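To start, I am sharing the structure in question, which I have written as structure tokens.
As you look at this complex, bear in mind that one protein chain is not there, while each of the others sits in place.
Chains: A, B and C, in written order; residue numbering restarts at 1 for each.
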Amino acid sequence: MSARTFTAIGTRPVRHDGLDKVTGRANFGADITVPGMIFGAVLRSPHAHARLVSIDTTAAEAMAGVKAVLTRDDIPETFAKVVMGEAGTIGLHDMGDNALARTKVLYQGHAVAAVAATSLDIAQRAADRIKVVYEVLPAACTLDQALAPNAPILHEGLRTKGKATSDADGPTNVAMRIEMRRGDIDQGFGEADIIVEDEFRTPMVHQGYIEPHACVARYGEDGQVVIWTSTQGHFMVRDSCAGILGLDPAKIKVVATEIGGGFGGKISVYLEPLAAALSRKAHRPVKMVMTRGEVFRASGPTSGTTIRMKIGAKRDGTLVAASTTMYYEAGAYPGSPAGGGAMCCFASYRIPNFSIEAYDVVVNRPRVAAYRAPGAPAAAFATESVVDEIARRLGMDPLELRLKNAVTEGDRAPYGPTYGPIGLREVIETARRHPHWQAPLGPNQGRGVACGFWFNAGMASSAIVILHGDGSAAVVTGNPDIGGTRAAQALMVSEELGIPVDRIRPSVADTDSIGYADVTGGSRVCYATGMAVIQAAQDVRDQLRQRAATIWGVDLSQVGWENGQAVALDGAPAQTPLTLAELADKMASTGGPVVGRATVSPPMAGPGFAVNICDLEVDKETGCSRVVRYTAIQDVGKAIHPSFVEGQMQGGAAQGIGWALNEEYVYASDGTLQNASFLDYRMPVASDLPPIETVLVEVANPLHPYGVRGVGEVPIVPPLGAVANALRDATGVRFTELPLSPPRVLARLSKD
Amino acid sequence: MPKIHVRTTVNGEPAEFLCEPGDTLLEALRTALNLTGTKEGCATGDCGACSVLLDGRLVPSCLVLAAEIDDRSVQTIEGIAEGERLHPVQQKFLEHAALQCGVCTPGFIVAAVALLRRQPRPSERDVRYWLAGNLCRCTGYDKIVRAVMDAADQMIDAHDTGKAAV
Amino acid sequence: MTDDVQTTRYASPATIAEAVGLLQADPGAHVFAGGTDLIVQARAGRKHPTAFVDLKRIPELMAVTVDRRGARIGAAVPGAVICEHPDLRRVWPGLVEAVHLIGSAQIQGRGSLGGNLCNASPAADTTCPLLVNRARALITGPEGERIVDIDEFTIGPGRTVLGQGELLVALLIPYPAPRTSDAYLRLIPRTEMDIAVAGAAVSVTLDAAGTCTAARVAIGAVAPTARLVLEAADALVGTRLDPPALARAAAAARSAAQPIDDARGTASYRRQVVGVLTARAAALAGARARTAS
Partner (left out) sequence: MAVVYFPSGMTRYTDGVDQLHIEAPRVRELLQEVLARYPDLAVMLESMTVAVDGQVYHHPDYVPLTSTSEVHLVPRIAGGSTALRS
């Protein structure tokens, strides 16, 4: 990758969709209204685990204004499959059962029935009149309960995939066991001068997007369905709804509205199948919007975890052996990110001997969904805490020890393949030189560091670049844009064709208007969709070269392209170059409109690494801690729009800090969620955080024409460890359970 | 129960609508008046996405009854810009990339405009504590605070040099 | 939200008499000013008001006056107005601090001192400062007006002394003696937007030499209602608010607390922290009293 100089890439234009967002004109899921629209509400289970004995909807159906009532009888059981982001092809049976319970309710908030009525108020009151007879069952709400001998079993037919030969067969709550080994850990730990081992626990937390799930579905008389929805992947919504409802996908069109945050939580369907089914019964379009309480109880969370971590090192800081046993809550159905955690936990370090066991465990809590680098934050919290403890006990600079063991190009990743060019060493060296690392600390303050890794997905994307006669262009893709990828795509088209960025209109098209696109997730949109956009722009360029060849009457091979103009290559008769504008103006006469198109399905992008430095001030009399300084340093390959790369790093750091300090699902013993509101689910507010300094390191990723790596998910991986290590530095006490809430911190400090 | 007939002023223009006694101002704005720029994030006054100015005072419109605004005046995000001219806070949010998904942006802009009207020279701490009632999950608040501080500076400069201050 | 049998009404009486008449005629009616508690509870189905009685058009409930005798704060006055009132800020900084802590800038644009008091949450931020400042509640109803000390106003979680048809008109706070000031501190995990896990208000009066001649201490969120702690006050009187005195006041506050475990904090944590807050609030009130005119 020669150090290429760019013209548009790396600049910071105002994002094209910004004006609508700062004036309130942007349309999110709940902003859509359609003629004849009525409103849907969901009846949800009050019990964490119960058999659905009977559902009597007569009282609800009798209410004035009620147009349709939906129960399990209205939705066929399905065993269809759909491609679902990084999870690859997954079965829809569980997602369908989660959308509307069939035989059992598996968590408080599990959908049992739905009503559509002429007003939301009537729909809600009608839902309350549905009489459901539950046979309440004992619940397994925590990992310990689910793993205990003769624990209540959520799925009778479930057997552990990848079961160790020694494990018993028969009903279990362990859906999957993943094992990864290398070398000989007994020999490795034998050589170690120091071994640190601890058990780490992280709570179930939520992505916390400010926009609740919302959609409108219109089931037409001719079986044609249109769904407007806030989602990270409207092609996935189309296929999932078709599979769950037993409809022909060719009859479904999905329009992606602006999305008010997702972070992985909007990569599955909750309301869309219900709205479509209600619309079919009511013969009216149906709008459904979750309340904030429903968002917490019935969507999105990521796994709470219990991770035992043991690492051995030589006196000089060389890591020689590591072993870990990891348990991830899957929620009501198999599918926790135990695999992601297993693959990430040692991804930053060269460890010759390791053993990893990871378990995917179902519990009577909401079905887990992806949350930004799924599985990695909890795993890194354990690894980075133990590595930090080793450095402390060896009296070594924590960055020094990490640099000594940091993986580099040619090392074999714990999950198998060797690393290509990666930037972990550059990132750690940048951290050591950063003024924050040398800055003095105040009283009751501590400093912590941690590394973070994520794979960054590839997957399938499509792009179209339309050239207008006036020389302006439009770029169209199928990936909903949360963090500014439309602006990045415009920059790429500008870089390739020399059109000013503000004369390029980026947009996200519906499932009828653009080629297939995998979900927006896995930090893939700038990488993979960007690759398609670049190729589509190059397609326009090559078509314009052909148009110049036509005008000059020469062969295409004799026409080149330099800084926005078709040029006659040497060997061809000399010609004054034809600018893009001139060629665009002559489009009609040289062959008609020019539309560039490209589709890609690249392998995984180059991995991204980061190091975070956190200064924490602790009030030792109350246990309250405040982040007083925070620096995030990350290898981003090539920053297309630096402001939005910084935004990903700052947003991920804030989510990680919240996860470390105050966020948790608080359950009562009967399996009911106690803090399903933004008042008591304590996400960081503006006054909780300092400015978050960002440093963008650019180690080019050879797999992308501009060197781009995915940047969206790495930022949330280091903060849990960085904050915990800072608290250790400030108090002298190693805390191994998150969140590091004031009651937990004070209880431990006053014990010593 | 007959609906309530409300006559009010929204963004400087007379407006009237019918509402139920229990309807909130947020619901009236988004349905009766079709002004969907004000967003609902929680409906319990904890996220700030529904912030509006009621007789010039910053309030959560999800905790105001629609019936209350009879002959009072409401300013929403749709009324912050003046025709083609964006308010400096709106302009700085764009320049600083102080928004990503944008669902919290209307609430932040209305809250920031309210702050700068009562405190033209806020410190960073003032800005962060005033905006603590507006939740954002995408940005980590950094660029939002910078955008508001920059808007304050620009408005002071404009005021000092006699240009039309907003 | 509303039960379809009783349909809700909205009323905004212009006079106290009209309001009292409405309440007497309809036992299911609920008065509100900011509505930041009532509207949330009604939408969640925890309350089923048959009528929302908006008090904000009644002048007496929206007025704030401060004179030699003290302050009269209308029950419906929004927190933001209280926080901007120069005299209230100067004379009762602790009370203004508590009002300023309730929720966000948005919430303070709506939520009222009277509403916070009548919602009677064990963790209410305004009850403690009102207690230490000897505030009294001016109540009116079918039988006319009566005045009640604040420590008799709240009976238990969500319950006050107000009878059927009665409403809170204003808070009456006596003008403090010279060299008197107050402070309110609370423990919340974040820096804003939380319900108090524990709270403590202290008012102290100093003599010219800086010795504490009078004190009142109240603790919140650690018992069914906020409560005065006489032993804590006694620990301060006669001292220069030195560390040992503050420690004794803290210990007294801890032993007077009867905290519970809940989603927001453990009982042992609340007990330990309410002592820390008492000591710190006393020190802050003392510092303010030394400079109070």
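The definition used in the following text is that a contact is a pair of C-beta atoms (placed from the backbone, for glycine too) under 8 Å apart; a residue touches a chain by one contact, two chains touch by 3 or more.
The structure displayed is predicted, hence computed values, not measured ones.
S.K.: As a test of the contact rule: which chains in view would the missing one touch?
M.R.: A
S.K.: From the list A:Ala370, A:Ala548, A:Ala568 or A:Val645, which touches the chain that is not on show?
M.R.: Checking the options A:Ala370, A:Ala548, A:Ala568 or A:Val645, the one contacting the hidden chain is A:Ala370.
S.K.: Given that one chain is not shown, which residue among A:Val66, A:Ala298 or A:Met343 touches it?
M.R.: A:Met343
S.K.: Have a look at A:Gly170, A:Gly395 or A:Gly416 and name the one touching the chain we're not showing.
M.R.: Here the residue in touch with the unshown chain is A:Gly416.
S.K.: Which residue among A:Gly91, A:Pro577, A:Pro642 or A:Pro690 touches the omitted chain?
M.R.: Counting the whole complex, the residue in contact with the absent chain is A:Gly91.
S.K.: Touching the absent chain in the whole complex: find that residue among A:Gly96, A:Gly452, A:Gly522 or A:Gly596.
M.R.: Looking across A:Gly96, A:Gly452, A:Gly522 or A:Gly596, the contact with the absent chain belongs to A:Gly522.
S.K.: Which chain A residues would touch the chain omitted from the figure, given the whole complex?
M.R.: Interface with the chain not displayed, on the chain A side: 81, 83-91, 161-162, 165, 175-182, 330, 334-340, 342-343, 355, 360, 368, 370, 374-375, 415-420, 455, 457-460, 522, 601, 603-604, 703.
Assume only the chains that are shown with their structure count from here on.
S.K.: Draw the chains as points, connect those that touch, then say whether the picture is a line, ring, star, complete or other.
M.R.: Per interface graph, the chains form a complete graph.
S.K.: Tell me, which residues of chain C touch at least two other chains?
M.R.: Only 1-2, 191-193 qualify.
S.K.: What parts of chain B, by residue number, touch at least two of the other chains?
M.R.: Residue numbers touching two or more other chains: 20, 43-44, 46, 129, 131-134.
S.K.: Which residues of chain A touch chain C in their complex?
M.R.: The touching residues are 121, 124-125, 621-624, 626, 661-662, 666, 674-675, 679-680, 682, 684-685, 687-688, 741-743, 746-747, 750.
S.K.: Which chain B residues qualify as touching chain C in the complex?
M.R.: 1, 4, 20-22, 24, 43-46, 48, 51, 54, 57-60, 62-65, 67-68, 70, 111, 114-115, 129-134
S.K.: So in the complex, the part of chain A that touches chain B is made up of which residues?
M.R.: 12, 14-15, 17-19, 21-28, 30-31, 33, 121, 207-212, 258-263, 289, 291-292, 482-484, 641, 643-644, 646-647, 650-655, 677-679, 683-689, 691-692
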